[in-house]
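The complex appears here minus one protein chain, its other protein chains still in place.
On to chain A.
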């Protein structure tokens, strides 16, 4: 039997190897899996933004959702629930995506970029860690998104049905669905492979609960390295996978990295924004996708925030590109950090007021 440490490293390992394989079979370099990029591509494919190079329905996303959905069903963990601060979650999801698209990748792609020699990912990791530290300060002061409650089945099935619909749209390819003819959106592993890899990743992540935000957060907050070992597994096996399958693409350094820029300040701040929002949301984009598959309506709202954020990022010229970060993008990151901190502060203040009131009325302290 595997120990729990062995299991979580193996989980990361499978993700790392599959990511390298997806690149080998057609995905853009360092983008075997990137949850932010994939939702951005889907937003483009649905015509929500018109950036011609990043429009494709990524079947990996359907795989993550359906893999988590199926295994949760089998294990009796599929539970339609929701109602925990949906508006706040939407806004946080929106800005999480802005941060990720200024850095050019979700936290998972950040690890994959490092595993291919892109040292800009180190700047990103430092920024992500800083953001997570900021988020933790709010958690320590009582930050909460409140309780979710059991919902109707319709809530729980929303994202699994969405996953099936976009898969059908990909296969049927009606004229209103847009597919990039050049750029990253035109580079994709065959549908069956991408979907299969997505299903496997969705299922194992549902079982092991691995989360990139959780990895860093737990080390800082409770000195628990469990999820961090999973992240190290992703890095180590993506590195091994790249050496075996994509050796010619490995490029160590800061300059000329695939689908990346080397503006250190904004790589750092972009991931700071992603880190704060991911901690306040209780999970990174990958984890939110898995939770949505398990019937969590709050995670589904977060995903709608991510998709909307991606659409705005390209419509308003906020997303970075290998050419660098736009002025609009820089302003949006600053606005995002201010709003995320304001949300944290507002919730902590509300919790404190309620606790004070309860204590004053002579009752014992209870959760809000």
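FYI, a residue touches a chain if its C-beta (ideal position, glycine included) is under 8 Å from a C-beta of that chain, and two chains touch if they have at least 3 such contacts; residues count from 1.
The working rule: contacts and distances are computed from a predicted model.
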> Quick one: the chain not pictured, UniProt calls it what, "Preprotein translocase subunit TatB", "Polyamine-transporting ATPase", "Solute-binding protein" or "Glycine--tRNA ligase beta subunit"?
Replying inline: "Preprotein translocase subunit TatB"
> Which of A:70, A:139 or A:341 touches the chain that is not shown?
Replying inline: A:139
>> Using the document's definition of touch, tell me which of A:148, A:242, A:257 or A:326 contacts the absent chain.
In response: A:148
> Out of A:41, A:118 or A:218, which touches the unshown chain?
Replying inline: A:218
>> One chain isn't shown here. Among A:24, A:73, A:209 or A:354, which residue touches it?
In response: A:209
>> Under the stated touch rule, tell me which residues of chain A contact the chain that is not displayed.
In response: 4, 77, 79, 81, 84, 139-140, 144-149, 209, 211, 214, 217-218, 221-222, 224, 226, 282-283, 298, 364, 366-367
